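Before I ask anything, let me first share the structure, which is written out below as structure tokens.
What you see is the complex with one protein chain gone and the rest in place.
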């Protein structure tokens, strides 16, 4: 079974040299630590390409934050722009991949990650634009919720972020692709059998 | 009867302090010489606000031209931007007025100034966007063509640049407004009688 | 035409009306028009609709206008981390029109550019698409979103010259240019007003044509999530 960092490391393997990539909040943010010597440029959808690491204590700049509102730094390649331009490049397919968290993923690639009606209203932020626009949508999340129920479902129960948008799912139990008819196991995490992964999954595995 | 410079001077009276204005090619360009101490900012729709005068000999810069492709200069207030932004501000109604030349104007405010089918293909350039977007469209042109025929018509015969778009017409014979039912004489040029102006006009004068 | 005003209060004089639509720049607490928000609180204007990505945080930024119940409706993409925003919405005290972040930014730009509607893939097949025109282009389905035409824009920039040419700083630019573009009147607060001619015309992010009134002032610039790394 993979921990958060191992999931992030596995997700980093998805990225190709020269790609412009958007990382969501949570585990996806950790992916930046594992890109190694690949030439990856991170977009922060609030208006920046070339997102650098968190600042050193004392170097925080209130005018320099990421989409999670965290203080960050710039890099030699950094460029700033406004929100309309930022989502123009997202919608226009210039971002090769987005790595996002999720509450639920359905076997047809539906994604839900922005609200639980009557309970938790987070808002979609830029997620709906990202899943509609980027080249490849990779979800990184725990395989089950805190009650032990599968988050990979036959159908999403929560309001959707996007329909038929997820390409690949990386969980603590393994890697699955959305294919014709359901999900296909690409690999299992260390120490996880295919049987265990299937047992923890509600979605159809083909 | 007004000459070119007098027409331009009369057109300059139309402009109000603080306005952003677009001047077309030809006589409209001369209007800039007559704004006096009014605070007028000229747009050049190829991507500039704050257009300055022609350069001194030797100061021409190939990267600094107006929409007529003439070399120009910048001013302390100048800002540059791209063509999408430039026409965004035109379409969005941020330009208070455009002063344009015309081949024909109809009594309902239709304007034709971009082509003579089969004969002269100039292209509309930015004129269609300007007449659709700016606050006020002022046409400056000779009252008649070289054959002595009225350019103020009941209906345009040439392909339109815009429908019901002209607000005011300044010619060598006087000033007319487009109103319900036709054109209304605002004033006549020095030495021109209302009778003469009417006689030279095909459009209905109300 | 003097665009410079001496306070947020005077800069808003004659512009406020109950029930109006205000577009506000800023993302989270970054690049928000703090001074103009405070002046809106002071003014007591009510039943306003605000188009803004967020609604500040509890007690700061646009959150102050939630506390005073001056906001009737928000057009936003994100509620998270603002407890009062979520509470007022869930209790039905506040209307909330969810806009995907990119759709919101593009709707503002569209309004400013005289574009009353445009098609986007964002939100197709979700609640966002309900009741909206659908249209196929090259075999893919898109929905129509409408331009936002605000009565007033409130915006924060880093520097302005006296004609209103604006420069923003780093990610504080965000929604400020599109918000500025879509208002009938745009009021801007800056950290510094510089003499006209001291900005390079190629460095201007938003030309003064969009800017009607300018004030200069001190900004708290609160940080929402202070995160650091160890050396």
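For clarity, chains are labelled A, B and C in written order, and residue numbers in each chain start from 1.
FYI, contacts are C-beta pairs under 8 Å (C-beta built on N, C-alpha and C of every residue); 3 or more make two chains touch, one makes a residue touch a chain.
In this text the structure is predicted, and so the values were computed from the model without any measurement.
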item	value
Displayed chains contacting the withheld chain	A, B, C
Given B:74, B:107 or B:167, the one touching the chain that is not displayed	B:74
Given C:3, C:64 or C:121, the one touching the chain that is not displayed	C:121
Chain B residues touching the omitted chain (full complex)	44-48, 53-57, 59-66, 68-72, 74, 80-84, 86-88, 90-91, 110, 118, 121-129, 132-133, 159-164
Contacts of chain A with the absent chain, listed as residue ranges	17-18, 20, 39, 41, 43, 49-50, 74, 76-81, 87-95, 133
Residue numbers in chain C that touch the chain omitted from display	106, 110, 113-121, 135, 137-138, 140, 142, 146, 167-170, 201-203, 205
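By our rule, only the chains that are shown with their structure count from here on.
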item	value
Shared interface partners, meaning chains that touch chain A and chain C	none
Where chain A and chain C are represented by their mean Cα positions, the distance between them in whole Å	27
Sites on chain A at which at least two other chains make contact	none
Multi-chain contact residues (two or more partners), chain C	109
